[in-house]
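Data first, discussion second: the structure below is written as structure tokens.
A single protein chain has been omitted; all remaining protein chains appear in their positions.
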Amino acid sequence: MLARIAHVYRRNVMTSRTARSLRGDFPHLHLITTRWHDNDVYGHVNNVQYYAFFDTVVNQYLLKRHVLDFERGEVIGLVVETACQYFEPIAFPEIVIAGLRVARVGNSSVRYEIGLFRGEASDTLDVFSASNAPAIAEGHFVHVYVDRLNRRPKSLPAALREALEAIQSAS
Amino acid sequence: MLARIAHVYRRNVMTSRTARSLRGDFPHLHLITTRWHDNDVYGHVNNVQYYAFFDTVVNQYLLKRHVLDFERGEVIGLVVETACQYFEPIAFPEIVIAGLRVARVGNSSVRYEIGLFRGEASDTLDVFSASNAPAIAEGHFVHVYVDRLNRRPKSLPAALREALEAIQSAS
Amino acid sequence: MLARIAHVYRRNVMTSRTARSLRGDFPHLHLITTRWHDNDVYGHVNNVQYYAFFDTVVNQYLLKRHVLDFERGEVIGLVVETACQYFEPIAFPEIVIAGLRVARVGNSSVRYEIGLFRGEASDTLDVFSASNAPAIAEGHFVHVYVDRLNRRPKSLPAALREALEAIQSAS
Partner (left out) sequence: MLARIAHVYRRNVMTSRTARSLRGDFPHLHLITTRWHDNDVYGHVNNVQYYAFFDTVVNQYLLKRHVLDFERGEVIGLVVETACQYFEPIAFPEIVIAGLRVARVGNSSVRYEIGLFRGEASDTLDVFSASNAPAIAEGHFVHVYVDRLNRRPKSLPAALREALEAIQSAS
């Protein structure tokens, strides 16, 4: 129902695209278990938590690829813009699958796009079957990479760029 | 420095407006104290927490105006879209002042705009002097109001509409 | 190292027991994925988050057993006491396995004991092999059940009592 509302709302009011991404659109997937207090007084995961899921899949991917050293790395990714569109509610104890793709790699910046999907009972931590399931929410993160010390923009290190291009969307 | 980076980034890459709102642009202000664990491994308030501040000032205003009854109200405001631009970092134990204005009131939807400002030492909980300080971050929340039971969009109740129009921005 | 420190500390200063529980001591297990911002400025999961894990496994068990209806249930479990001892740090993106047992069932109260364990790479969401791994942290929750409306203590409903006794520890 929220999906339909959101659709009607967007058709009438907003200029942003209305097509929901599919799970198969995201080359990297990460499973996130919900927690009791993700739910707010309305009994569904609070809108703020979606960004915690976004932040988690971005950093999990970078750590997995060994291109994020948050203690000693020479560059830091500063978040300069985030956004999220909400299509369907989800609630504890449901499982979330976070999909990640890179939409644009600049000289010192990256635009990540994230889709959140409802987990299925058979999901395990390591195996995700491809799926046509539409996102329950999707959004983006823009990072600008800067020197840890002087905080000036720096070109992306080669290893980071390689990891980003590995999950860059075709379009 | 983040402000300058963000500015350069936006000038080069993005189409969104680059002018930062001022504290005086927001008719409703609410003080928020930061917490130890708002800071992330980089020692600044994590990007996700900004949305907790947004959510807090929106609901604080509605509760203050007695137009939000989250236990028994006949309508519920579903969040369908949120976004934030980050201009300057802030860190615990600094104080945040959250400004709120309403940008658009539709039949069953509202677009809130929020600006976050660095608190000053002399701030108290009830008194805010007008200020030309620029926002350290700003963003928006779009709520669609629906019937609590059948979740279909409903016209905004008169009292809610009145409270929203009281902080509607001129433009 | 934290384990040894904690041990020395407890031997010298505290009266509480020093033996760490084992994963096999907990009849109910629930897997929890860590999140980027569970980590604090020191790069490990912040002490507060452990209680979010406790709260999650308790409620997950009750929901799984269909004895918690947080929207319409006639009784509510009020938390009157919680505590945690920390033995070893853990950090995102590690996985936590939360173990739950019931230590005492009173007329209207329950004492839950929770142990947290480091997840293993082969863990899936549904299958946990028994293990002799010691807890990285453990603690307890005391709930008193009250009438939702008048908030007076109520005897535990039969179905709830049955679910609790199913994971009651032998001792």
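Should a chain be cited, it is by its letter among A, B and C, assigned in written order, with residues numbered from 1 in that chain.
Criterion: contacts are C-beta pairs under 8 Å (C-beta built on N, C-alpha and C of every residue); 3 or more make two chains touch, one makes a residue touch a chain.
As the structure is a computational prediction, the values presented were derived from the model and not from experiment.
Q: Decide which residue listed in B:Arg23, B:His37, B:Arg111 or B:His140 touches the omitted chain of the complex.
A: Of all options in B:Arg23, B:His37, B:Arg111 or B:His140, contact with the hidden chain holds for B:His37.
Q: Which of C:Ile76, C:Ala91, C:Ala133 or C:Ile167 sits in contact with the chain that's absent?
A: C:Ile76
Q: In terms of residues, what is the contact footprint of the unshown chain on chain A?
A: On the chain A side, contact with the omitted chain comes from 36-37, 39-41, 43, 46, 48.
Q: Contact with the hidden chain only, please: which chain C residues?
A: 1-2, 5-6, 8-10, 13-14, 16, 41-42, 46-48, 51-52, 55, 70-71, 76, 78-86, 89, 106, 109, 142, 144, 146, 151-153
Q: Spell out, residue by residue, where the missing chain touches chain B.
A: 31-33, 35-37, 43, 52-53, 55-56, 58-60, 63-64, 70-71, 92-93, 95, 123-126
We take it that only the chains that are shown with their structure count from here on.
Q: What rotation angle takes the CA atoms of chain A onto those of chain B? Round to the nearest 5 degrees.
A: 180
Q: Which one of the chains is farthest from chain A, going by Cα centres?
A: C
Q: Can you tell me which chain is nearest the middle of the complex, judged by mean CA position?
A: Most central by this criterion: A.
Q: Rounded to a whole Å, what is the gap between the Cα centroids of chain B and chain C?
A: 35
Q: On a C-alpha centroid basis, what's the spacing between chain A and chain B, in Å?
A: That gives a centre separation of 22 Å.
Q: Distance between chain A and chain C based on Cα centroids, please, to the nearest Å.
A: 29
Q: Tell me, which residues of chain C touch at least two other chains?
A: Residues 36-37, 43 of chain C touch two or more partner chains.
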